[in-house]
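One structure is given here, and the rest of the page talks about it.
With one protein chain removed, the remaining protein chains of the complex are shown where they sit.
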Amino acid sequence: MATTVTSTKTAEKRKTRSGGGSKFPGPNGKGPKGNGNGGGKRDPRRGLSPEAYRVTMWVVIAAIVMMFAALSSAYIILSFDQERRLVTMPPMFFLSTGIIILSSFTIETAKRSLKRENEARYRSWTIATLVLGLFFLAAQVMGWRELAAQGVYFRSHPHSTFFYFFTGVHGVHLLGGITGLSYLAIRGRRGGRAGKLMPQETSAGLMSLYWHTMDALWIWLFLLLLILK
Amino acid sequence: MSSETHEAVHRHEAPKSFIRKYIFSLDHKVIGIQYIILALAAVVVGVTMSVLMRLNLSWPGTKWSILGTLFPTGAPGGIMNPDFYLSLVTMHGTIMVFFVLTTAPQGGFGNYFLPIQIGAEDMAFPFLNMMSFWVTFVGFIVILAAIFVEGNTTIATSALGVWLGGGSGSTVGPIGGWTGYAPLSAVGVAAGPGQGAGMNLWIVSIAIFCIGSLLGALNFITTLLNMRTRGMTLMRMPLTCWAWFTTAVLALLSFPVLLGGGILLLLDRTVGTSFFIPGGLVFGSSVLNTHTGGSPILWQHLFWFFGHPEVYIAILPGMGATSHILSTFARKPIFGYRAMVFAIFAIGLLGFFVWGHHMFISGMSPYSAMTFSILTLSIGVPSAVKTFNWLGTLWGARIRFTTPMLFAIGFVSLFVAGGITGLVLGQTSLDLPMHDTYFVPAHFHLVMGVASIFGMFAAIYFWFPKMFGRFMNERLGKFHFWLTFIGVYCIFVPMHTMGMVGMPRRYSQFTEYRFLDSIHPLVIFVSIAAIITALVQLVFYFNLIWSVFKGKKAGENPWEATTLEWTTASPPPHDNFAGVLPVVYRGPYEFAVPGAPNDFVMQTEPDASKAGSEEVGGNGHNGHKH
Partner (left out) sequence: MGRALAVIIWILTLGSVSLFFVKKWWFPEAISAHAAALDRQFVLTIIVVGVAFTAAQVGLGYVVWKYRDRGPNDRAVYTHGSNRLEVVWTIVTAVIFIGLAVMGQSVWASLHFNKAPAGAFQVEVVAQQFQWNFHYAGKDGVFGRTDPNLIDDSATNYIGLDETDPNAKDDVTHTVIAIPEGRPIELILRSRDVIHNFWVPQLRFKQDLVPGMNIRVHFTANRPGKYELACAELCGQFHYRMKSFMLVLPAAEHEALMALPQDQFQTRITELLAKYELPVYQQ
């Protein structure tokens, strides 16, 4: 009735066997309802299952959202000060908002192309998203110029600071997304079918999740700046 | 009949070089030990600082010559300056809360044992895991740098010191307390010594720490949700795992807020923004014209929104370890497993809604204060439930008084002692006399500084045999327990009454006020207890190091425990289970099962009636002593 509790002797014997390869993955226990013997989704050559990576991406998103939530509440509290100056929303920010919404559509198209096994389309729409992302960042910078032209600077009043700060912090996170997109686009080009860590579909899914979050975040920040002027 | 074998996935090969094995290791076990070592080093710094504080408070005006030699500007002639004292307060708090209480329980033991207890061969992202430790380590170096940049006049006035913000030479860091309230923390050197480079380094260190913590949290959550072995359902996980999981979620949601706040504070200090600095401030006789519109209370909100979950991050792993260890040495299932899980959730969840109780008299809306107050006392309910369940676990038990068990029982005693005074501090009306008096440090030291540490001690003594294949010395361990247990009561209970008399926090001396004259004997008593207790910890360090090399050998399951870590070798092999992942058939605390041949049935045992009918591996009954 040997269980895996054995004397040290047997354990040592097993150790020498464990050198390399594996035949079956150890399935996950999932959920409260019983054991995870359906663990076939996990391919030993690939590490974690796609669900696992999705969970990770949601976890990352949760952290990012919390930080922006903190900064947003700071903004809300500080916008109650009567001393602040009224800021006109730079027109460039309207343009950039449009761009980023469009880019969500392009990345979604890319993802769906991959589902339909159309790799070429996936790659081109990914690149399109990437380009739109860069245009977005450019528009943000131009928006800063428009702010300065109004006489609104980083240090004028904390309320004004946020126009720069939000775009800056968001831009940094978006740059992370652009880096990811570049990586996917390049890797796709090298004809990778099976990525080392995860299948292409998974990475495309994760990337689009992140990108949509960046889009939603910008829309939130934009509306916040617009409405709580 | 053969056990089911599940071939393990080989996620990374066993390392060969010394550097890959012990320095930049991807192995969660090594990383766990690294975190523990970091905490052991940090706590020495923290305790030394607190002893220095006690010396100053108890015998003001005494010339401590070593101090005078090391810090001639901060303690001229060996007598501590008030700013030097305040920087000790600040650094003590910061180092203890972050680099001791937020590292060892979670990053240390959690990293080591979470994967093993759920039957995985490593964390989900070993590389990120390694990064999380080294990032935290860099954070520690940065905060230690503050000691040198502020404490040494040569460094302080050098080009580096000036670039960092200007050091005073008379402190060992910033003087704003670990809470760093603005505008004191935001305006730089205008507000006083230590508020230049020391403050900047403090913020940067904490920001780095945030990132390390987030990387860790990521790993914990993904690993627990996705890498449990077959049969390890969520409700069969040891309570330690539930605690580590909830702690990770708390960290995930609270550290980003601190990071955000810290960035805003750093911008205020370096770039001239005014998030926390209102207009028209006057320092000396000059008006600060460069800032306007900021809100000091905003800093408090951001800080405490993080700060309150942080204290639960500090205590939850200890609670998990206590539940685990109590059950093991009581030889009895944990009383109310499900209730314990819900209590952990409730504490974690409610912990996000009570931050305002640190701010009742801050100028915040009194209506908000009232809401926070009622929510705060509600959080006492799940904590009480846990205490009842611990007592329930011990009732009808067959207790084996090993050192880890003593510390676990000590945890229960100290957690009650510390937590119960939350009922006082949590009421708005009662906070009026109590806020910022010694009643507050009495409360939080008992829960955070002592109960939490006892959880860690229990964990160390408990898991040491698994980690190193040897026992720690029981006699030294018991000596450590008795003196520490009595010592901490002597240190922190009198502080309650000191607070009631009216002793304010963060005073470098108490000589100015007549209403404080009566507490002097208590102050001395506390200091003597503190010094003795601090010295006793040397015994622990000696025991730890000596036992690694010379401790009595331990087998696979020396304590006759039931969870997965006790099914593998001591120490475990590189992939934890020697290529064969365990399969789980039952819950984690199956002790005293009727009909079973032994008084424990391991989680991997498919048939309880035949459990362990052959000799259990390891030392069998040698594991415990009365």
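Here the chain labels run A and B in written order, and each chain numbers its own residues starting at 1.
By our rule, contacts are C-beta pairs under 8 Å (C-beta built on N, C-alpha and C of every residue); 3 or more make two chains touch, one makes a residue touch a chain.
These numbers were taken from a predicted model, which means no experiment stands behind them.
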Exercise for the section: Kindly name the visible chains that come into contact with the excluded chain. Expected result: B
Handout entry: Omitted-chain contact residue, chosen from B:I519, B:A534, B:A578 or B:M602
Key = B:I519
Exercise for the section: Consider the whole complex, including the chain that is not shown, and state which of B:N389, B:S452, B:N473 or B:N543 touches that chain. Expected result: B:N389
Practice task
May I ask which residue of B:I37, B:V138 or B:V424 touches the chain that does not appear here?
Solution key: B:V424
Handout entry: Where the unshown chain meets chain B, residue by residue
Key = 81-83, 86, 175-177, 181, 183-184, 187, 191-193, 278-285, 287, 294-297, 330-339, 361-363, 366-367, 369-370, 373-374, 376-378, 380-381, 384-385, 387-389, 391-392, 394-401, 406, 409, 412-413, 416-417, 420-421, 423-424, 426-430, 432-433, 435-437, 482, 485-486, 489, 493-494, 496-498, 500-502, 504-510, 512-515, 517-519, 522, 591-594, 599, 621, 624, 626
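We take it that only the chains that are shown with their structure count from here on.
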Handout entry: Computed distance of Cα centres, chain B from chain A, in Å
Key = 31
Completion exercise
Interface with chain A, chain B side, in the complex: residues 1-3, 6-11, 118-119, 124-125, 214, 217-218, 221-222, 225-236, 252-257, 259-261, 264, 267, 271-275, 279, 290, 292-295, 298, 301-302, 305, 555-557, 566-569, 573, 575, 577-584, 602, 604-607, 610, 612-613, 615-618
Exercise for the section: Would you pull the chain A residues touching chain B in the complex into a rising list? Expected result: 1-8, 11-12, 14-15, 17-18, 20-37, 39, 42, 44, 47-49, 51-52, 55-56, 59-60, 62-64, 66-71, 73-74, 77-78, 81, 83-84, 154-155, 157-159, 161, 165
